[in-house]
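All protein chains but one are shown in place.
Showing chain A:
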Amino acid sequence: MSPETADGPVIEVTDLRVAIGRREIVHGVSFALHRGQTLGLVGESGSGKSMTVLAATGLLDAPASRVTGSSVLRGAGTTQLVGASPRTLRAVHGNEIGFVFQDPSTSLNPLLTLGRQITEPLEVHRHLTRRAARSRALELLTAVGIPDPETRLDGYPHQLSGGQRQRVMIAVALACDPLMLVADEPTTALDVTTQAQIIELVRDLQERTGTAVVWISHDLGVIGQVADDVVVLREGAAVEQAPILDVVDRPRHPYTRELLAARPVLGHPGPAPADADTPVLLRAEELDVHFPVTTPTGRSTVHAVDHVSFAVRRGCTLGIVGESGSGKSTIANVLTGLVRASSGSVHLEDTDVLAARGSALRALRRRIAMVFQDPFSSLDPRVRVDGAIGEPLRVHRLAARHGGRDARVRELLDLVGLPEAFASRYPHELSGGQRQRVSIARALALDPEVVILDESTASLDVSIQAKVLDLLADLQRELGLTYLFIAHDLAVVQQMSHDVLVMQHGRTVEQRPAAALFEAPEADYTRRLLAAIPPARPRVAG
């Protein structure tokens, strides 16, 4: 990097506005970023975080979009990125600005070797020979901590885990020693331990190369770990802009305070412990699930759930935590009949869940309901809210007459805090939080005893997540519901659960009352999970 760029900001964005059609989406955002610094962009979905950065870096190509203001990149020369020609932008992208996006499973080309994907920008921008580019690629893979980089160069993305893919994405982004790295929710799709590693990796690389980083995230915890300065965005406007410590300790804008208050933090007291004599409602013993899979080396078996036992007491919540692939969702699928167990038993009071057939099974389906993770895909886009909530009633011939069903739908909408008028809306006419409320209403339609919540709040914004968690807690108290609360977020699990089951690779790691588990985790794995959670205090606070 040339010495004259060391002092001034690497990028200076002034009064950036983005309009799509006649509507302004980003309203005059300004920021400057110096070498070796990290700027955190925080906001909820739809706040314009990505839009701002895409517009500032000239990567926005939404039809009918109009960007005004200024965004000056000071590299070898000074480049105005707003309104720059495609030719200028091509020379900048991948060369002076590197990008890492959210989903590592789709941002690498599945048909190209990893080596090819890293060498491509080097050959295009730096005009390196194949051989030189390859040795640089090897260096980069080593730097981002990919084991056995020599062989990996000729490997394909599907041979890597999600975390490793994100490391490769970072290697691609850093290939040309960019002045600036844009990381758009780079850890959101990753497990908490992998997230911690990626944060560490970016910080480490940044120290070595002095790259400026713009880190976009909805998670204040993550931003606290990476950022020096923070811009809080809301509906396309920067409501607060300050060093991270000021934002956390002295938030000035009410929205920032709201965000800080809503984020799930470890140490939440959680529900009062249940009485010791509360009867067990749902009991699983030695539950075992394996699937046959076909691999290039022949047929093998995936042991998704490995002899897991648990019991949930009536009116209580069992939190099941673990990273992706730990088998927690498979348990939910066994209980709802989507997956067949290989062995073991599950009893709901005296009913054998796994052996139920015919009318017994239908009766069982009324007693166990499930709320899915993604409120955008768990509601049929072609069925109105009243149809969705009314479906279980219709299927089980409850409240059979039309008027009766409508009345029940209204009652359920009211229960989850939605106005009756929503009955005639289609899912796409609702926000994420409202859709999840509709999903909850649908699950409650049959007056179930057990509700399985499979990452049911994971894809919601923090402030909405907080409200939905409150709703769930209220419903549990009012209706005496028993929850199986599956989540990867330990803070949320602590807030909701009476007991906690920690799983890894399909096995039980630890299973204890929540208070005891969070107080003094026994298993190493639990301790590692807890340690990987971004702390409430920003890193700079020490």
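What to note about this one:
To be clear about the criterion, a residue touches a chain if its C-beta (ideal position, glycine included) is under 8 Å from a C-beta of that chain, and two chains touch if they have at least 3 such contacts; residues count from 1.
In this text, contacts and distances are computed from a predicted model.
UniProt records the chain missing from this view under the protein name "ABC transporter permease", selected from "Cytochrome c oxidase subunit 1", "NADH-quinone oxidoreductase subunit H", "Succinate dehydrogenase hydrophobic membrane anchor subunit" or "ABC transporter permease".
Note on the undisplayed chain: of the listed residues A:37, A:57, A:79 or A:102, the one touching it is A:102.
Of the candidate positions A:87, A:131 or A:382, contact with the unshown chain belongs to A:382. Touching the missing chain, out of A:43, A:75, A:392 or A:521, is residue A:392.
Residue A:374 is the one among A:120, A:374 or A:406 that touches the chain not shown.
The chain not shown here touches chain A at positions 20-21, 23, 25, 46, 50-51, 54, 60, 62-65, 101-102, 184, 235, 336-338, 361-362, 364-366, 368-370, 372-374, 377-383, 391-392, 395-396, 416-419, 421-422, 424-434, 437, 439, 442, 446, 461, 464, 467-468, 471.
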